[in-house]
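To start, the structure itself, in structure tokens.
Note that this complex is displayed minus one protein chain, with the remaining chains in position.
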Amino acid sequence: MLGTKLQVRKRLSSGGPWRLALLLALCVVIPLRSQSPKDAAFLVTLGQLREASYADKAGILEKLGQTGHPSIRPVFQALLEDRLFYRNSDQKVFIVKAADAVPLSLIDPITLKNAGTASPDGMTEIGVNNALRRVLQIGIARFGLSSPDASVRLDAVRQMLHSLDDSSIALLRERLPLEKNSAVKKEIATGLALAALDNSDPKARLEAVATLRDSLSQDVRNRLAALVVKNPDGTFAESDPKVRQAAADAIAHMDRWRSFYSGIETLFFGLSVGSVLVLIAIGLAITFGVMGVINMAHGELMMLGAYTTYVVQLIMPGHIGISILVAIPAAFVVAGLAGVLMERTIIRYLYGRPLETLLATFGVSLILQQGVRSIFSALNRAVITPDWMSGSLRLNDALEITYNRLYTVVFTLIIFFLLLLVLKRTRIGLDIRAVSQNRAMAKAMGIRTEWVDAMTFGLGSGIAGVAGVALSQLTNVGPNLGQDYIVDSFLVVVFGGVGNLWGSLIGGTSLGIVNQLLEPYAGAVLAKIFVLVALILFIQARPRGLFPQAGRASEDK
Amino acid sequence: MKCKSWLAVPGLLLTGMLFANVAAAQDNVIKVGILHSLSGTMAISETTLKDTILMMIAEQNKKGGLLGKKLVPVVVDPASNWPLFAEKAAELLEKDKVAVVFGCWTSVSRKSVLPVFEKDDGLLFYPVQYEGEESSRNVIYTGAAPNQQAIPAVDYLMKEVGVKRWVLEGTDYVYPRTTNKILEAYLHLKGVKPEDISINYTPFGYSDWQARVAAIKRFGSAGKKTAVVSTINGDANVPFYKELANQKISAEDIPVVAFSVGEEELSGLDTKPLVGHLAAWNYFESINTPANKAFITQWHAFIKNNKRTTNDPMEAHYIGFNLWVKAVQKAGTTSPDKVIDALPGLETPNLTGGMAKVLPNHHITKPVYIGEVRADGQFNVVWKSPGEVPGDAWSDYLPGSKDIEADWVHLKCGNYNKITKKCSGQNYK
Partner (left out) sequence: MLRHWSGVIGRDRGGASFLAVLALVAIVVPVLNLAVPSSSALHLTSYGTVLIGKYLCYAMLALAVDLIWGYCGILSLGHAAFFALGGYAMGMYLMREIGPRGVYGNPILPDFMVFLNYKSLPWFWYGFNHFGFALLMVVLVPAALGLVFGWFAFRSRVTGVYFSIITQALTYALMLAFFRNNMGFGGNNGFTDFKDIVGFNLDSNRTHVALVLISAAALAVSYLVCRMIVESRAGRVIRAIRDAESRTRFLGYPVESFKLWLFVLSAIIAGIAGSLYVPQIGIINPSEFSPINSIEVVIWVAVGGRGTLYGAIAGAVLVNYAKTYFTGALPEVWLYALGALFVLVTLFLPRGIIGLVPAWSKDKPPGRNVESKADTAAVNAGR
């Protein structure tokens, strides 16, 4: 550098120090001006987001999209996630790493590098509403088309299919020859076929209908249905009769498949409702069926399990994903201990007086409810659903199964078979069955009946607690959780046959399925009433439930 | 010995019953009754309101009380049981002889205490949004009437969001039924076709939302922008929103606007999947005014918990309490009769920078806000009414009520039929 300066000096020896100064100045200033004019334009447009109204913001986002700047995607993503702020002092716009951190760590929107920190009071959020979120999602989806991850590409194409416009169609057409993944290719073909429905050539339209025939998507069906719509003046939206016919055929074909899948969906709903019923009933089946104790506090034991989940999530806030897995044994222990405590202090004095246990456990349920209210407050508590349990499993366009219900069904079956295993194959299970069948004999054989009683009650209560963990994912966690389920749990146990676990399983599942089958026709309330009336009539036909205890019980005197 | 033990138990019972009767006499205090459920299903919502009034009473006592006397709260628990509400109301008015009662939440509880208040000439401040179709001399309605909540929300969806298809989803009781009736009439008036409106009711505490949400999804995929107007009550909201999230119905696809979901309900929910769904209220905790900031600070200090939220019914009690204090000072006495006469026309500042004024129909003026749920459980205001909206007890969209008006100042009648010129129903004294 010195060399050039010397050369410059030699050449300019007759030019004057002004030219040197100018050159030096340029040497210094040029490196500082590293921002290109593109960056500047981007920043200016970005800055307009600060004061704009929601309506104007949509236009600004369009403009930003058109700049082609590499920062568009991260800025859009940040805005979508409420992470775009501006600094009050100098009005500069920043992306923020996490919106609820204190202090906020800033990222420069152009360089995408760390730009220091700021306190939340010194920053103002740039807000969005639903319409803007829509625009942002479609914008981001367009970027998603070129992502290396196939599932991201699939989601992007699906997002674009929701609102096809010319630019989206152009992008899809570009992408199709490059696409290797078959699922994504199919989606793109669907999108292009939908676009082709507007083509002036009837042959192209016919081809498009043929492509769309196997789709199960509601969007596609709507579009095809629009073709066969009759205008008020007698003409059809689709002029060519062959295309119309093909479209009508395609719609009928789609509807048949869609109603088939809808039936499967209803069946699944029934299974999931039934699995909840089974879960809340099997704990009761043990305490009631095996021990003859009418436990009105069963619902509150479930509530304890749900609150245990809440507490576990409080203790491990960063690990919500495994919090449920930790909560299950924790809830079992907590509710089980509560049950054992109840048994040792109250219930063991009431054996042989089952209807007194109703009274005493009712008192305990009131105390537990108030206890929870005093410790946690009367408000509902927020239990977060872990990511692996949220969302749904998409089997095809017509059938989506929500994960939390799916896991509940699986969970119920696991718990049920575990319980069966414990009762049939373990020593403690053998003891429990022995004591329930003939207490005196069991005692004579050396079994510590009091200890077994406590364990049995603890087992049933523990299962109730575990049911509470499942319930925490499906409904409110509050002091009234128990009251909502207690009547249903008794109904299931009685329907299945008191003391019979298989009865509770089959009973609960069938009640759930019947309820869900009726619901679309009769509405939720009438469906429930119908199930109750059917239950009453059923018990009158089979007074001992589905699977009555074989042999004559000690009723005969 | 036997004779004496005979009479022991019945004797005790009788004395007990009579004892229930004897009122404690205290002349140098003013008693304020609080009639909110502290147990049972409604405790979730109502316990906070009890604490709000306790806070306002403590504040007022710091300022020297009222008319030189200390304010003493009398708290009872009607346990979400409607006949117990009537009993506790009678206990407050006749046994404890309170000067005013702040209470009730559900319309059933209000309807069951109404005869008690009208017979004993008490004064009730009712802070919750409700269905209208009522105006009693003994009640001041500081919550929203349908025209201060439901109608503006529907307007916003129609005009700003461009909604063409509507799902009116409610719990099966009178507030959703009335609101939906009004909304249906309003939508018809605005040209929405019957096949673009779907009305559905579910029972209290309903938690198996799968089938219903799937049906909403289907209804909303017909190609026109669809929205859900939700009058689902309290507890059933949690499983409803969870199911919406699981079936991936985002607010951008099918927005849900709720009238019974506020900051407190959101605090019991995982709000991440709900971002963008809407609520219509007359107050949001996120509204940035000095009065609101001061209220929130005061609340956090009183309840000793910085994470507790504030919500619209709390603001309604704030307004109601201040109105009562002003009315007592104006009338110079706590006698409910005189205070009731002094109330219409009184004004007090609300927490969002405006004024709440008592109207002759015993409703107040309130601003309307539409907010979108944020991930932190607060609301982002996306629309605000240009000024305060006066509460209308008798909806102009229902054939049975549009001819009825309430005016306790000139007409001295709660439901005066303008056509037949007759005053019927609740017209006491």
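Going in written order, the chains are labelled A and B, and every chain counts its residues from 1.
Just so we're on the same page, a residue touches a chain if its C-beta (ideal position, glycine included) is under 8 Å from a C-beta of that chain, and two chains touch if they have at least 3 such contacts.
Nothing here was measured: the structure is a model prediction, and the numbers come from that model.
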Options B:G65, B:P115, B:P349 or B:P390, residue touching the unrepresented chain: B:P115
Residue touching the undisplayed chain, where the options are B:Y156, B:Y201 or B:F219: B:Y201
Residue among A:M296, A:L423 or A:L518 that touches the chain left out of view: A:M296
Touch residues of chain B, complete complex, unshown partner: 2, 5-10, 13-14, 16-18, 20-22, 38-39, 75-79, 81-84, 86-88, 90-91, 93-95, 107-108, 111-112, 114-116, 119, 133-134, 172-174, 177-178, 181, 201, 203-204, 400, 415, 417, 420, 422, 424-426
Residues in chain A touching the chain absent from view: 288-289, 292, 294, 296, 346, 349-350, 352-356, 358-360, 362-367, 369-371, 373-374, 483, 487, 490-491, 494, 498-499, 525-526, 528-529, 532-533, 535-537, 539-541, 543-545, 549, 553-557
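Note that in this section only the chains that are shown with their structure count from here on.
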Geometric centre distance via CA averages, chain B-chain A, whole Å: 31
Sites on chain A touched by chain B in the complex: 54, 82, 99-100, 127, 129-131, 133-134, 137, 218-219, 222, 226, 265-266, 269, 272-273, 369-370, 373, 377-385, 390-392, 400, 402-405, 473-480, 483-484, 515-516, 519-520, 523-525, 528
Of chain B, residues touching chain A in the complex: 38-41, 43-44, 47-48, 161, 172, 200-203, 205-208, 210-212, 214-215, 218, 221-223, 235, 238-239, 242-243, 245-248, 251-252, 255, 264-265, 267-270, 273, 275-276, 372, 374-376, 380, 382
